[in-house]
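I'd like to ask you about the structure that follows.
Every protein chain but one is kept in place in this view of the complex.
Showing chain A:
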């Protein structure tokens, strides 16, 4: 064997186990999903027919439930991107300003991220259905005793509450890492030049942590478009279909009611394209701003 051939053989031997698992469990299903999306397969029959893009057309034109789930998910994503990043940055700044209690607060705020959103969802369900009515009765704050899960409007806010509770600590850790990377001498130089605290934040700290912001917004965007656990645990998409996010709509299509695998696969591809498009645009826009800063 020549040296080059031997080198290639060794490379393949080292890569093969990882590659095999990856091909079988990620790449093949990705192609499989795309193929099924062009068929009318119901998941059971051996035979199915090729139907071209008609699944896509049906999903985007004739499926009001799916379109509603896209709109609902978009609304959720917008709230999450703003609220989660503002809250995470705020917490990060406050936590970083503490000296001795810094580690304690960071530990506490990150704690919910260690738990599954299913566990968190059931704990919040207890708060919404058992604890809040009790507080309302005891304190006389009647407005607390509402149908936080059962009301179509309120359940949106309940899901947001749970998602923020469970997710903000993760983004906070990223902002803390960003803040720690801001060199102290830059802030000192600005202070000597007569900048006040707000001007230092605005013109030194914020531009310096713009890479962390890019990551924070990216992670919130991609996880929010795909949200499933939080909604599943708290409302299951209900009442009715009022909190049905895209992932729940796909699940129901594929596994619950109809078993329309081909059609559900087309919806999954649409979700993939939406996430890809939105995150690519976001990364492009925010990376450009990073350079300017």
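Just so we're on the same page, contacts are C-beta pairs under 8 Å (C-beta built on N, C-alpha and C of every residue); 3 or more make two chains touch, one makes a residue touch a chain; residues count from 1.
The working rule: contacts and distances are computed from a predicted model.
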Omitted chain (choose from "Cytochrome P450", "Pyruvate dehydrogenase E1 component, alpha subunit", "Carbohydrate ABC transporter permease" or "Lipid II isoglutaminyl synthase (glutamine-hydrolyzing) subunit GatD") - UniProt protein name: "Carbohydrate ABC transporter permease"
Contacting the left-out chain in the complete assembly, out of A:56, A:76, A:109 or A:148: A:109
Residue among A:91, A:159, A:182 or A:217 touching the omitted chain: A:91
Touch residues of chain A, complete complex, unshown partner: 7-8, 10-11, 14-15, 17-19, 21-22, 24-30, 32-33, 35-36, 43, 91, 94-95, 97-98, 101, 105-120, 122-124, 126-127, 130-131, 134, 165, 169-170, 173-174, 176-177, 215, 219, 222, 225-226, 228-229, 232, 246-247, 250, 254-255, 261, 264-265, 268-269, 271-272, 275-276
